Structure formats: structure tokens, C-alpha cells
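Below is the structure I would like to discuss, written out as C-alpha cells.
As you look at this complex, bear in mind that one protein chain is not there, while each of the others sits in place.
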Amino acid sequence: MLAWTIYLSFFGMAVLMLLPADRPRAARMIALGATLAGLAFAVSGVLQYRNHPPADTILTITQVTWLRSLGLQYFLAADGISLTLVLLTGIVAVAGTLFSWNVEHRTKEFFAFYLALIGGVYGVFLSFDLFLLFVFYEIAIIPKYFLIAIWGSTRKEYGAMKLALYSFIGSAMVLVGLIATYVVAGTHSFNLLDWVQVPFPRSFQVWVFPLMFVGFAILAGLWPFHTWAPTGHVAAPTAASMLLAGVVMKLGAYGALRVAMTLFPMGVAVWQDPIAILALIGIVYGALVALVQQDFKFVIGYSSVSHMGFVLLGLMTLQTVGLSGAVLQMFSHGIIAGLLFAVVGRMVYDRTHTRDLNALEEMRLSKALPFAAGTFVVAGAASMGLPGFSGFVAELQVLIGAWQAFPSYAVLAGVGIIIGVAYLLRAQQKAFFGDMPEKPAEPALDPITIPERLGALLLLATTVAVGLYPQFLLDLILPAFHPNAPLMGVLTRGGVL
Amino acid sequence: MNTVNYLGLLRLLAPETVLTITGLIVLFFDAGVMRRQSIPRRQQVAAFLLSAGAMLAIGWSRHYSLADPNSTSMLVIDPLTQLMKQVILFLTIFTALVSLESKFTPHVGEYFALLALATLGMMFLVSSVDLLMLFVSLELTSLSLYILTAFQKDKLESSEAALKYFLLGGVSAAFLLFGMSWVYGLTGETNLIRIAGQLRDRATDPVLLAAMVMMLIGLGFKIAAAPFHLWAPDVYQGAPTPSAALIASGSKVAGFFVLARMTLAGLAGAEGSGVWNGFAPGWVPVLAVLAVLSMTLGNLAAIAQTRVKRLLAYSAIAHAGYMLPALMAHNTMGTIALLYYVTTYALTMVGAFGVVAVVEQQTGSDAYDAFTGLSRRSPALAVCLLVFLLSLAGLPPFAGFFAKFYVFTAAASASTRSLGLLWLVILALAMSVVSLYYYLQLLKQAFAVDPPAGAKIIRPLPATLFTLVFLALLVLLLGALPHLLVNKLQAALVVSGL
Partner (left out) sequence: MSQLHLISILTALPAFGALVVAGFDAPSKRLARGVGLAFSLVSLALALALWARFNPEVTELQFVERHRWIPSLGVDYFVGVDGLGLLMVLLTGLLVPFSLLASWKIEEKPQLYFALVLLLESGLFGTFTALNFFHWFIFWELSLIPVFFLIKLWGGRERSQAATQFFIYTLVGSVAMLLAFQAIFLATGTFNFPELTQMAHDRRLANGLLKIGWLDMPPRLIALLVFGGVFLGFAVKVPLIPFHTWLPVAYAEAPTGVSMLLTGAMSKMGVYGFLRVLLPIFPEQTRAMLTPLMAMAVVTIVYSAWAAMAQKDLKRTIAYSSINHLGYCLLGLFAAMKTMGSDAVWLNEKAAALNGVLLQMFNHGLSASALFCCVGLLAERSGGRRGLDDFGGLRKVMPVFCGLMGIALFSSLGLPGLNGFIGEFLIFKGAFALSPLATAVATLGLLLTAIFLLNILQKVFSGPLNERWSQMPDLSANERAMLMPVVALMLAIGLYPQLLLGVINPTVVGWIKQIFNYV
């Protein structure tokens, strides 16, 4: 069932490619249909997993031999972590389609690339054969490039190329690690479940862990490899920045967790501190830089770097609570960042054609676009980590984990939260509640459309629902980190050192 | 001594025979019957005849591919060689179909006949296990290709390229022959298997080393590995595009196969090691140097290009660099990886040149600017270009990705020591990041930039378009389901024991 999330996306892409170019409405409907169906499959998969949790936490979807001579398998499976992120992808994908309803330029190609990206993302989250995972990981690169290079704004070609090259550098590092691991493991397969049984020698783990972790974490915005993120997010069209921040950055974090950390616990133990420091720098630095941006979208772009820092910090705690917090934060940030980018890119920029905060300050948009202002306020509150929204529970857990692993970092991360409040208030003030006298002849802005409202409500409802009842997701996530869990249990089993 | 069974020999050489006859038929049919027809019509008929002949040859090679146990002969005809011949024949068919688009010569018959002859040379090259036979086939191929390069008589570049190709080719042939003569002097044998037997018990001496280096120089030229790559950009650029397609595809397959034959079979026992710390003289370090230089030079020089054929030339050099580690890995996995790589690479290259041929024919240029807005002017062509370039860049789900992955895995698990050639893998991956940059530059031009005002819609011939789409699908199929080819290669290799 879950595999259909992947197939449907690619199928939708193929249908779109064959569609005549002058049928934008049909293209939208196909994209919406494909993403909605993907979401439906994701939800049903999650519910099914909750109702009948598999004994060893891993739900095998398909497992067939792909290439015998190398031991490649077409092995799709899911545990709670994958399911959480599949659900996230489904939600953000639907919202992204809704927020792209106004794409008139080469509509069918836009949605074709969009669906290709989504299909790749679903694939990464559901692959338990690491070769397969890598294939999907790379498939996601090119659609990103074109979405930005064709439909983007502000230095789009630069942003797109930077993103593509950073992703590719990261994946090259991962590939080196994968090949080396394949050779050293000697299991004649790329099956994650096989590899996790292999006691890799410490000397090997010590160099291959950082290689793979950083390779993945480049995409997660790990400082100092984060610079693609703000430029890429800013250049991207709305739906693409929603997906980039919402889902693609999670690919990196997911890979770092699922592959690098799970396979090389001794490597993690060695590199735990340095990486935690980088994560912490990311939190504080991202927030500080966001505080001084003039471009509205850059504020959100850097805020993503800051929030992803929490994910990485949570991963490095190596505590159940911190790890599950990190996964929850991935989900939460995906939703919230998607929402923020939707407001900035679609609701504001597409109407005012500026993202300059000073220019926006003169428009006092809360009058003209009250719905946008309201959405941003709530999304901003969620992003600040106010309780009642998903971000709070996630950051709470990450910080509890951090308290145990490295208390000083927890306190410093708290500073990051406070700066986060400051930059969001500043952006909100300037963008929506400017005190300047209103411009005399302000061109009338289009009202917020129905698809936008639906998309915003979907995301808002999700962040509130998860904020108030995180147990729904924690029920999925926690068993995966249980010390007896076959896969990730190795991280919490304690005997890491 | 066995008496020669000529009928048996003819059966085994049926594909070659068919192709020879096809070449002659094409030549005479065109000169005789088609004289008064329009050039496109003559092209269609010639291409059809050539394709039909090649198909027939493929069919025959499938039916009569019995292995000859007699290892002292000059030619080997086993499943592996037949498989490679089939690949080359397919590539020829694709080249012929792609040629339909171009109108560079009135001498249609001669052109297609030469295609057949070049292919014939390559087929013999694949089969030869004897130094003499090898050299003769090589010359047959090369001479045909020189002429094919020069075929566009109204273009100065074409003649210049051919001259350059010819001169450098001649020098390299001299190196190869000189090296061969030394090997013969050392071992007294011309058969590769026997040479290997002689070399096995022998300490590496400077003369052997020199001979080895000279032969590798000669073959390095053939596969356009740096630093013997200098002809490639000019030839790819100057030659008529379909000729370049054959040079980049079929000739590459044959070149790599013969290099593999030479090193793995002929010079077995004199490998040395590609790992710096464990260095022993032999051909592996020489190949390592070639690989490093090719990857680096090819990729870095490609960045600066503004014309697509030149870009493809430099990327071809880089790809030669990626393929060499598979040879150095020196194991079955490596050989399969190499053959898979070169096959899929050749398919991709024919496709890429096919797209260029169409664009060049209709806009008169192969500069990046000619590709501006291609996705709006011919969506199907643009998607094909996307597939070919991304496959060259090594992105999944296309064949180029799996090929790279296979080669690198083989290199990393090379027998000398665990993770022995990992350093080459790292370099290769770093360089493929560079390559993504320049491929994306071209793709950006084709997809992201809007077509200039008044740009014409590009309409390829249906046959060409069909060929290109077929190739694109093939590249996708072989990437997604690599076992289709890998299993065949593996089975053939097991029987043939290269």
C-alpha cells in the first residue's frame, strides 16, 4: 500500500509529461489528485501501522532481488520514523500543490518536476536497501534544480546551481561511504537490516561515519554547509521552497540518522561532541542572521537552518527522548516552514512582488491581507516554539535530551529560541503591521484564494493537532528507538562506547 | 594440426561476412539504382539496407556463437565477443538512423558503406587475440573512421579534424606496433594467451615495461584517455555529427574491449598495483595515471566549453577516466562493470550526438545558444537530451548512474587490499560533481531559458525521433533494470573466461 505513494507520484509525472501544454487546469487537477492520493495512502499506512504494529517495528512492503551479482534488492519497508516522514511528505505535497494553483507559466512541466521530486522523497523514506535509498536520494536532485531555475526568482540560476551542487557533493560523499561499507561489510548486499548486524571495526567507523553523516547533513543544513539553504529557499518558487524546507532538508537528517548513525554507533560516539557543537552554532547563527535580513524570505530561510540545528542536536543526544524529539522536530519544522514559505512566497510575494521588509512595512498588509497576516501570526507562534504547537513538543524533547548529554548546549539552544522569537516578531511587525502611514494609492491586492486557504488550514490544523496530541506520532516514533528495536535500538542501547 | 574446416569458419564469421556483403550492396545499390533519387531518399534506402544487414548479422551471431576451444587461433568467437559485436552492430544501426537527419554529403552510398566497414573493423578487433590480427583490425577501423571524419568536404573543419586524427592516429599506431614488436621479441609469441603464459614466470624488466607503456599509449589514444586525448575535441567537433557518434560509441566499445583483452588476458601476470603504497611496476599504475589525468583534465576542460560537441568530447575523455578503474580492479566484477559501462555509455553518446545532429541540422550550429529554449521548441527532443546528459552525469535512474556505481564498487573491492582503489573512487566522484555543473549549464539553456524571439520549432524526422526516444527509454530501462544486461554479460564472461 505505502509503495503506491511512490508509484503514484511518478505515474502522475508521466501523465503530466504526455499532457498537451495548453491544459493547465487538467495539469493542476492531476497534480492535486496524485498528491492527495499519496496523502491518502500515507495516512492509511500510518493508521494500519498503528493498529497492527509489526513485532519488530519494521513493516516490510516489498522485497525482491534486483541485481543478484551485487546483492541489490528492491526493498521497501517502513518503521515509525519513515512513516512519520512519509506522512509529512504527503501533507506538504498536497499543500504545495494548493499553493501552486496560480502557476501559469509552463504549468504541466512545473507539476511534472514537482511530482518527480515528491516521488523521490517518498522513495528515500521507504527504502531499506541503501542502494535503493541512494537512487531515490539522487532522483530528487534534478527536479529541485529545474523547479528553481525555471520558476524561481531572485538569482534563481545561482541558487539552483548551488543547491544542485551541494546536494551532489553530499551524495558523492555518501556514495563513497556506501561503497566502502559494502566492501568492508562483505555481506554482499546493501540491505540495511543486514548491515546493522555487522560489527564494523572501530577504525573504519571513525572515518566513514563523519563522511556519511556530513554527506547527508549537508542537505539538512548543517552549519557550515548550510549556505545552499537560504539562497535555494529564496530563489525557489513557493511550492519548491515549501518542499525544500519542509521535506528535502528532512531527507538529509533522515539519512544521517537512518544510515550514518545506525550503522556506525562507535563513529557517533567519537564525533558526538563536534557535531553537537556544529548543530548548536547552526541554531544560534541561523537565528542571528535571520534577525538582520531585509528580505522576508531570507528570514524564513535562515530560520530553517536554525530549526534544523535542533534536529541535529537532538540526534546527537543519543537518548530516546532526544532522538524522538529530533524526528518530531523534522515533522514539525516541515509543516511550519512549509506554512511560512507559503505565506511569504505565495500570499505576499506573488501579490506585492517584493519581499523587501522595508517596502512591505509601508503597505501594512494586515489590512489588505488579513488572512495572510493571521496565518503568519499563528505559524510564527508555532515556529517560535510556543506550546500548543508541534514545535514546542519537539524542541522540548530535544532539549531534555540535550540536558542529559550536554547541559550547556541546552542552555545555549535556549538562547537560540529567544532570538527566534525576536526575528519572527521583527519580520511580522515589518511585513504585516507596519506603522508607516499607508501609501495613498496602493494597488488593490487580489484577495486570498480558496486553494490558499485550504492549504494554510491543512498545515495549521496539522501543527496544532500534533502540538496538542503528539502521542499520535510518538506512538510511531518511540518503538523505533526502543533499545530492543532491531534497527535504531543500537543508538539507545547504551553500550555505544 | 587440424585441417581447416572452411565451412565451419564461415559459419562462425557469418556476421562479419554479412556485414561485408551489406557494405558492398549499399555501395552498389546507391551508385546504381538510386543515382537519380533525392539525397534524403537515398539516405533512407541506404540506412535501411545497412540496418537490415546489421540486424541480419546480429541474428546470425546469436545463432552461431559457439565457443572455439582452440585458444591458439587468431580470432576468438565466444559468447562474450558475440555479445560485444551485437552491441557494436546495434550502435551502428542507431548511427545509421541518426545519420538520416544530416545532409552533409551527396556521396550517400560511400558514407554508409564506410560505416559498415568501420563496424567490420571493430568486430574483428573484438574477436582478435593475436597481436597481428589486432593491429590489422585496428587499422581497418581507424582508416574507415579517418575517412568518415573527413566526409564533409565543404567544411574546412572536417578536413582539418581528419588530418589531425590521421596524424595522431598514425603516431599512436606506431607506438602500438613498436610495443608489440618488443613484446614479440621478449616472448617470441603473437598470441595473447601464450604471451601471458610466457610473462607469468618472468620478472618485470625495463624492456617489458617500456613495451607495455608503448602499447598502452597506442590504445590510450584509441579510447581518448588523457594525455592522448588531444585529437578528440577537434575530431568530435569537426567530423560530421553522425560520424562523431560512431567514433564516440562503437569505436569506444571496441577500444575498451581490446584494451581489456590486452591487459587482462595478454599482460596478465604483469599488473603491479594501483595502490600507491604497494607500488610495483606494471600496467595498473600506468592506467591509474591515465585515469587520474583523464578525469581531471576532461572534466575541468569541459567547464569552459561553449559548443556541445566539444563538451561531449571532453566529457568522453572524462568518462574514459571513470572506466579505467574497473580495468584496474582486475576481477570479474570489474570486467562486467567495464563492459556494462562502456555499452550504456555508447548508447547514451549515440543518443546525445543524435540530438545534436538534429539541432545542428536545423539551426546550423551546435553552440549552447542553439539549444536555448529547446524544451519549448521540441519538448520530446529536450527530454531525450535531459535523459542522455543526466545519464552521462551519473544520476539515477539512468544507466550512467548504475554504470558508475558498478565500476566504483568494483574498484573499491579490488583484490589487492581492502578498499584498495577507494582513492580513485573518491576522485572520480569529486569530478562527477564538477561534471554535473557543466551538464546542468547546458540543460539550463535547454529548459530554463526561454527561446529567443522568432526561434523556429525544431521538428526531427520521425525515424530519428523514434530512434532517440527509443535510446532514451533504453538508457532508462538499463538503469532501472540493470540485470537485463549485467546477467547477460556475466553469463558470457563465465563461459568465455576473460
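So that you can tell them apart, the chains are marked A and B in the order they are listed, and the count of residues begins at 1 in each.
Assume contacts are C-beta pairs under 8 Å (C-beta built on N, C-alpha and C of every residue); 3 or more make two chains touch, one makes a residue touch a chain.
Just so it is clear, the model here is predicted, and its values are computed rather than measured.
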| item | value |
| --- | --- |
| Missing chain: touched chains present in the view | A |
| Sole residue of A:Q294, A:Q471 or A:N484 that reaches the chain not shown, by the stated touch rule | A:Q471 |
| Omitted-chain contact residue, chosen from A:L396, A:L445 or A:A465 | A:L396 |
| Sole contact to the chain not displayed, among A:I30, A:I417, A:A431 or A:A480 | A:I417 |
| Residues of chain A (touch criterion as defined above) contacting the omitted chain | 320-321, 324, 377, 381, 384, 386-388, 392-393, 396-397, 399-400, 403-404, 407-408, 410-411, 414, 417-418, 421-422, 425, 429, 433, 435, 469-471, 474, 478 |
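Just so we're on the same page, only the chains that are shown with their structure count from here on.
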| item | value |
| --- | --- |
| Distance from the mean Cα position of chain B to that of chain A, given in whole angstrom | 42 |
| Chain A partner contacts - residues on chain B that touch it in the complex | 333, 336, 375, 379, 383, 390, 395-397, 401, 405-406, 408-409, 412-413, 418-419, 422, 425-426, 429-430, 432-433, 436-437, 440, 443-444, 447-448, 482-483, 486-487, 490 |
| Interfacial residue positions of chain A with respect to chain B in the complex | 17, 21, 66-70, 109, 131, 134-136, 138-139, 141-142, 145-146, 149-150, 156-157, 160-161, 164-165, 168-169, 172-173, 175-176, 179-180, 182-184 |
